[in-house]
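All protein chains but one are shown at their positions in the complex.
Let's turn to chain A:
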Amino acid sequence: MKKVVYWSSEEVSSWLAEEGMPEYSDSFQRLNGKDLLRLTEADFKKPPLSLVCSDNGQQLLNKIKTLNIEHHIEAHKNGHANGHLIKGKNGDSSSSKAKRNGMPNGFRNEMVQIHMPMPEKSHFPMEWGKTALAFIYALFCFVFTTVMISVVHERVPPKEETPPLPDKFFDIFDRVEWAFSICEINGMILVALWLIQWTLLKYKSIIGRRFFFIVGTLYLYRCITMYITTLPVPGVHFQCSPKLLGDWEAQMRRVIKMIAGGGLSITGSHTMCGDYLYSGHTVILTLTYLFIKEYSPRRFWWYHWICWFLSVVGIFCILLAHDHYTVDVVVAYYITTRLFWWYHTMANQQILKEATNTNFFSQVWWYSAFQYLEQNVSGTVPRNYQLPFPWRATPFSRNVKYTRLDT
């Protein structure tokens, strides 16, 4: 495109029409490019130009200025070296001062850094350190529970002195001997399913952290309720190992045996009595079901149903076997579900992560621990899955690397 200076009047009028100012075309019929550039404000104050538009030609002058700048930039595409002066020859009404770098006001020649926002931090940072902490907490609570069971065992009143307490379920249903094994098998299946599901999750560390924290807190509560009041054995079928009054070594050995067996009767480590309020088996059955359901796709409804069924049958079998009182199971269910829902609601809502006076959730004693664990997790953890190990690492896949894009 030619410089404006060299425009003819036809080009001027076609430019005017382009810019949407046809009203000037009549008055500018004999103007060429040079004259266009020489227009000043004063010209617009006299007729005939003052009659065309009421803004004293400001709009037109601005457009001419822009036009000039465009041309100037075109002509000097490679940037200015310092020292190029405009002496106001073109009659630009814009640049009255001489500038060193030759550009009209508002233009610099150096590169302007446009601040691009950094790629956002991941919403779900892995932070395995926090998961490890939660794991240690859960482990500590398990060990503490076992020690507590051992302590409480010493205080359980013997069956002969204190008969089992009256329980509505026990009145209705008699004891079924093999029921407790079913419960424990169900529990083991559920734990195994949850473990497999957990390894397939993408955000393992966050979810693992939550599981450990909740399980640890539930067992901690259980320690407290077991310790303060000791319920008698729920049935005369119980075989409680004899009390070791004050014999610390033997107690330690018992504790280790219980931990090794996971506290299950099947493995033969459930020999101590007194841990009735509330039921740990119910906690595990309920909690694994809640976690399985929460972190698996919605469309696997059959999977959810199977797990629910396993859970319910397991709980029912605890009672059928007369291994826990009904109130133990009910309280365990209540505390587990409430804690799970409470924690996950807090974790998923940003407003609940701040302690305001409308947020009563912040009144729980574990709120600061929760904030520490969940402060960098923004939003709901999506249910994404991935194989725990890269597929290519297995010797079975035969991938050929083609280009650099492949890495």
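Note that in this section a residue touches a chain if its C-beta (ideal position, glycine included) is under 8 Å from a C-beta of that chain, and two chains touch if they have at least 3 such contacts; residues count from 1.
Methods note: contacts and distances are computed from a predicted model.
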The complex's invisible chain, by UniProt name, from "Mitochondrial ribosomal protein S35", "Ran-binding protein 9", "AP-2 complex subunit alpha" or "SMS2 cholinephosphotransferase": "SMS2 cholinephosphotransferase"
Absent-chain contact - pick from A:42, A:224 or A:387: A:224
Hidden partner chain, touching residue among A:185, A:330 or A:369: A:330
Residue of A:181, A:199 or A:348 in touch with the missing chain, whole complex considered: A:348
Absent chain, residues of chain A that touch it: 155-157, 161-163, 165-169, 224-225, 227-232, 277, 325-328, 330-331, 334-335, 337-338, 340-342, 344-345, 348-349, 351-352, 357-361, 363-364, 380
